[in-house]
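Report on one structure; see the data block that follows.
The other protein chains are all here in position, but one chain of the complex has been omitted.
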Amino acid sequence: MGIEMINSNDKMKAISKNLLIDRGVTIKDIAEIVYDLQKKYIPSIKHKDCMDAIERVLDKREVQNAILTGIELDRLAEENKLSEPLETLINGDNPLYGIDEILVLSIVNVYGSIGFTNFGYVDKLKPGIIGKLDEEGKKPNKCNTFLDDIIGAIAAAAASSIAHNFEDKKE
Amino acid sequence: MGIEMINSNDKMKAISKNLLIDRGVTIKDIAEIVYDLQKKYIPSIKHKDCMDAIERVLDKREVQNAILTGIELDRLAEENKLSEPLETLINGDNPLYGIDEILVLSIVNVYGSIGFTNFGYVDKLKPGIIGKLDEEGKKPNKCNTFLDDIIGAIAAAAASSIAHNFEDKKE
Amino acid sequence: MGIEMINSNDKMKAISKNLLIDRGVTIKDIAEIVYDLQKKYIPSIKHKDCMDAIERVLDKREVQNAILTGIELDRLAEENKLSEPLETLINGDNPLYGIDEILVLSIVNVYGSIGFTNFGYVDKLKPGIIGKLDEEGKKPNKCNTFLDDIIGAIAAAAASSIAHNFEDKKE
Partner (left out) sequence: MGIEMINSNDKMKAISKNLLIDRGVTIKDIAEIVYDLQKKYIPSIKHKDCMDAIERVLDKREVQNAILTGIELDRLAEENKLSEPLETLINGDNPLYGIDEILVLSIVNVYGSIGFTNFGYVDKLKPGIIGKLDEEGKKPNKCNTFLDDIIGAIAAAAASSIAHNFEDKKE
């Protein structure tokens, strides 16, 4: 069963999107962040452009893999199914546990260096849904250690994709 | 209990080393690879230098985090405790699942670009214990998807640490 | 002559610091940014801690190499000594030219994922001397395309070094 799923990019994308929705994140939530990142550079940008860019990002196998892996680790931490001390490191979003930021490099790297700086920015400022996830993750039976970075990385990658397309159209 | 562990670097290092040994990897196995990587550049190198370099690498918090996380995912895959399709992706070491290589960037990056090229090299050639782990991982109830990359990354980082120290001593 | 210089880490560090000062950047300027990045996490932090952390970052060969290379490219662009279209790309700090952000990965990567997010943050917000360099670089005979990213990366790496030391002392 697993084999059929992973051999179809469409199925992998659908599974990834469903996982995000199950964890309380919509494409529209992410599009808000992308819009705020890009409107100062491209005043004519529409929310639709941001939604489309996120869909392009979710088409990438690297992005799907990062979503599946990160959300699984969050879920296992919530259910206390990880071994110690990993359970404590992930569940407490420990400042010296940087694997969440490393995992999402697989998303951020795909669109070059603009993705990279946008990610650092949203990871620090935690706008919109990212801030909400960060707060929610502090509750006793909740863990969003990987999810907030995944959302930040998708938003950063989508913003970069828009920036590249916009510059290319100038010619 | 977890909190005490993760606040002590010595304890985190001891846990990480024990995990490697539990999975069948000794520091001596890794030192063999480091020795082979460096002897052509530093003919006077000793196995002791390689063991010491690996100890320095294992001192790093990023390296400990990568070991804990990667081996946990291998173990959970072996025990069929991951959700589909992640279970199939990791258990089958799927060629389009590159999160194992991304995770170990946290190890490889620490020692700059020499670590980076050494890692690619051992990841392709799979010398010594890495080849053994790769073969072993293909057995029905065994998964070394993350472990072989972790060992390759530790070896690559240790080789880089030796190269840096050697060049610095030339002055 | 070059050989002697590059075989001494002390000389390479001194050359790198002098290059920064020649381009109008003092260690104190960078320390201001580090202080602002860390004071919210470590209220007891002193400016002296930030200056010390920057000195540790400047000890690294990767950092010295990035400073030498980036400032050389800025200087050559200012003097119109680069071939077209590279001259126009660098002199105009073109948004699709991301080599400046890539170059400083060699600085940022050294201290793990905290360095990475701090860099993205300061690269977007351009606090203190970074904003000044960015403005100055827009003048006709001036180019700071690489320099502002180098300063951001040094500040981010120093902030990460402080964060790691602080967490380790907790044990």
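For reference, chains read A, B and C in written order, and residue numbers begin at 1 within each chain.
Heads up, the rule we're going with is that a contact is a pair of C-beta atoms (placed from the backbone, for glycine too) under 8 Å apart; a residue touches a chain by one contact, two chains touch by 3 or more.
The structure presented is a predicted model; accordingly, all values stated were derived computationally and were not measured.
Contacts of the undrawn chain with the visible chains, over the full complex, involve A, B, C.
For the chain left out of this panel, the touching residue among B:32, B:84, B:101 or B:136 is B:101. Touch with the hidden chain on the side of chain B covers residues 41, 95-96, 98, 100-102, 112-114, 116-121, 123-125, 163-164, 167.
Remark: the residues of chain A touching the chain excluded from display are 7-9, 61-62, 106, 109-110, 112-113, 164, 168, 170-171. Residue positions on chain C in contact with the hidden chain: 1-3, 5-6, 12, 15, 61-62, 65-66, 68-69, 72-73, 75-76, 81-89, 92, 94, 96-99, 102-103, 105-106, in rising order.
Just so it is clear, only the chains that are shown with their structure count from here on.
In whole angstrom, the spacing between the mean C-alpha positions of chain B and chain C is 30.
With touch defined as above, residues shared between interfaces to two or more other chains in chain C number as follows: 112-113, 164.
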